[in-house]
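A single protein chain has been omitted; all remaining protein chains appear in their positions.
So that you can tell them apart, the chains are marked A, B and C in the order they are listed, and the count of residues begins at 1 in each.
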Amino acid sequence: MEAILNRSKKCLIVRLKGELDDHAAPKIRQNLKDMLDKYPDFSLLLNLKDLSFIDSSGVGVILGRYRDMAQEEREILLCCLNSQVRRVLDLAGVLKIIPAFGSEKEALNQGRFAQ
Amino acid sequence: MEAILNRSKKCLIVRLKGELDDHAAPKIRQNLKDMLDKYPDFSLLLNLKDLSFIDSSGVGVILGRYRDMAQEEREILLCCLNSQVRRVLDLAGVLKIIPAFGSEKEALNQGRFAQ
Amino acid sequence: MKKRNFLLLEIPSKSENESLARVVVAALAAQLDPTIDELNDVKTAVSEAVTNAVIHAYDEKEGIIVIKAELFENELVVEVEDRGSGIKDLEKAREPLFTTRPQDERSGMGFTIMENFMDQVEVITEEKVGTRVIMRRKFNSVIPVGE
Partner (left out) sequence: MKKRNFLLLEIPSKSENESLARVVVAALAAQLDPTIDELNDVKTAVSEAVTNAVIHAYDEKEGIIVIKAELFENELVVEVEDRGSGIKDLEKAREPLFTTRPQDERSGMGFTIMENFMDQVEVITEEKVGTRVIMRRKFNSVIPVGE
C-alpha cells in the first residue's frame, strides 16, 4: 500500500498492492481509516492496478469506506481495475455506486475535481 | 524450448524454458536427442536463462546428453544459470564436467569456437 | 467420466490459509489448461468458501478445513468442508447481501460470487455438525485427451 496526497485536487490517492482477502483486510482497513481520519476534507482515489486479487472480504472493506465517506459527503473513486478485480466488483454491485476510471489522471479530471 | 542454429560456429543453441523435472524430462530429452541427431556435427549450447527450476531428474537429462555427445567427441556448453539452477548443477557435479558461461556470446567465443 | 487427477488438503482454519487454499486448487486446475479468467474464477470461489469456514464455521476457535479437488475430462469439482457450526437458514444465507456478521464489514456476497463464478454450487449443512460446499466448473479451453 502506497499513499500520495494530491493537495491541489484535495485527493488522497492510495495504491493497493497484493491481495485483498479476509487475511489482508484488517490491516488495509485500519490503514485506510487512519488516513481518512488524518485528511478529513480529502476525497479518496483507490488505484487497484497492483491489486492482484480481491474477494467478497475485500468488497466489504471498500464498501465500508464508501459508507463512512458518504456520511461525511466525501467522494470515493476507483481506477485501474484488472480483470479479476473488475469481475468481482462488478458482480458485487460496487461499480454501480462507486465510479471506476482507466487511470489516476482520468479519475482526477472527472466529476468534482474538474470544477 | 526454442532452438537456434549458429552455422558459422557449428553450434546448436537451445533455450530451455519452464521447469525441468521428472514430468518434463521425457519430452525435453526426446527433443534434444532429435535435434542432436539432425545436426550430427554440431556442438550444443544449452541456454538456461528461462529455466526456472531443475532437480536431479533434469540433471539426468543434461548428463545423458553429455555422455552421448562425449562418445562422439562433440562439445556441450551451458550458459545463463540462475541461482536455483546453479546450486543444483553445482551440487550434482555437472559444473565440474560441463563448462558454464554468463551469456551465449561468451560461450560462443570460448574454447573450440574461438579457434 | 474418468478421474484424471485429484487432491485432498487439510489445513487449520487460519486466515493465512485462505491464500494457500486458492493456490493449491489453482495449481491442480491449471492441469486442465484453463484461461487466466477461468482460473481466477476458481480462485475467487475457493477463497469465498474457505473464508466462510474460517470466519463463520469455527467462530474464533481453530478447526480443520478439508478441501477435495478432482479433475475429470474438462471439469473441476472442488469440495470445501468444515466441522463447525453449520448454517441455520441456508436459503437466507445464499441470498445476495445476507450476512450474519455485518459488524465485521462482511459484504454478504460470498455465496453469490461462488454461484456466479462456478457452474454449480451445492451446499450440505447441518447445525453443530458442519458444512460442505461442492462446486463444479467446466473449462472451455482445449484439453489434451488420453494422457
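Note that in this section contacts are C-beta pairs under 8 Å (C-beta built on N, C-alpha and C of every residue); 3 or more make two chains touch, one makes a residue touch a chain.
All values derive from a computational prediction rather than experimental measurement.
For the chain excluded from display, the touched partners among the shown chains of the whole complex are B, C. On the side of chain C, touch with the chain left out of the figure occurs at residues 5-12, 14, 16-17, 19-20, 23-24, 27-28, 31.
Residues of chain B that touch the chain left out of view are 19, 21-23, 25, 29, 53, 55-57, 59-61, 63-64, 83-84, 87-88, 91-92.
Please note the rule applied: only the chains that are shown with their structure count from here on.
Chain A and chain B, compared by their mean Cα positions, are separated by 49 Å. Averaged C-alpha coordinates put the centre of chain B at 43 Å from the centre of chain C.
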